[in-house]
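Right, I'll just put the structure down here and ask away after.
Up next, chain A:
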Amino acid sequence: MVKSFRFLLGYSWINLGAIFGFAAIVIVGCYVTGVPDNPNVGNLFENYYAMFPTMILLCLFLYAFAMCTNNLNLGLSMGARRRDFFWAIQSNMAFYAVVCWGLQLFMSAFPALANWKVRDKWALLDLFDGRVWAFPLVCMVLMVLGCLSGMVMVKSKILGTILVTVSIFVMIFVTVFMILSADTGIMNYLVETEWGWLWTALPRMMIALLSASAVGGELLIWRTIQRCVVR
Partner candidate 1 sequence: MNAGILSAQNLCKSYKDKEVLHNLDLTIEPGKIYGLIGRNGAGKTTLLGILTAQNTKNSGEVTYNGQPVWENQTALNDICFSRELQPTLFSGPNNLKIKHYLKSAAIYYPNWDQAYAGRLLEEFKLEKKKKISQLSKGQMSMVTILIALASRAPITILDEPAAGLDVVMRERFYQLLLEDFAQTNRTFIVSTHIIEEAASVFERVIILDEGRILENTETEELIAQFRYVSGREDVVDRVCNGLKVLSTHQMGRHKTVAVRGDVVKLESAQEADVDIAPMNLQNVFVSLCGHGDAQ
Partner candidate 2 sequence: MRGTLNDQSLIYLQIARMLEDDILRGVYREEEQVPSTNELARGYNINPATAAKGINLLVTDGILYKRRGIGMFVSKGAGETVRQKRKAAFYDGYVKPLVKEGTSLALTGEELLAMIQQAIGEEKKK
C-alpha cells in the first residue's frame, strides 16, 4: 500500500498547495481591499472568505474525482493491487480531511487573532469552530461522493451526472443547514414551531445520514475498484 499511497500523495501535495494558495490570496485580497477594518465592505474577497468552507468542499470533491479516475487507471496499469489502491485512497482522503480541517480552523480563528472588525455574515466560520468533528466528516463524505461520481461517470455519463448533481445538492444543503444553525435566531424560532422536534433532531439525523452515506459509498468504491478494467 505504501507505493500507491506515495503515488497519490504526490498529487495530494500539489492539490493542497492550491487550496492553501487560494486561502493566501483571499487573505491578502481582504487586506488590500480594506476588509479587516470595514465590517460592511461587501466585496468579492469578503464573500470568498465567508464561503471558504464551501470552497474547500468543492475542491476536495474535484480532487477525489480525479483520484478515482485517471490516477486509479494509471496506478493499476503499473501493477498496483486493487486493495492497496483502495486504502491509499482512504489514507489520502483522511490526509486531505485533516489538513483542510486545520486550515478551516485557522481561517475561523484568524479574523479574531488579527483583530478584524466583527461581522455577522461569517457565522458559517464560527459554526465550524463549534462542532469539532463535523467538518472533517463532511469533507470525507464529499470526497467519497467525488470518488464515486468519477467512477460512475466513466461507465455511464447519465448516472455520473446524476451523482454529481446529488453531490452539489448535498453541499448546498449542508451549507444552508450550517448557516441556519449558526444564526441562532432562526434556529431558536424554528425549534419553537410545530416541527420543533425535527429541527432539534436534525443535527443528529444529519450526522447519521452522512456517516451512513460515507460507509455505503466506501463499499461501492471498494466494489468498483475490484472490478475495474484498466484502459
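As a working rule, contacts are C-beta pairs under 8 Å (C-beta built on N, C-alpha and C of every residue); 3 or more make two chains touch, one makes a residue touch a chain; residues count from 1.
Candidates were picked such that all candidates are chains of the complex that A comes from, given by their letters.
Values in this document were obtained by computation on a predicted structure and should not be read as measured data.
One candidate among 1 or 2 touches chain A in this complex; it is 1, while the rest do not. Across the complex, candidate 1 is touched by residues 3, 6-7, 10, 65-66, 69-70, 73-84, 153-154, 227, 229-231 of chain A.
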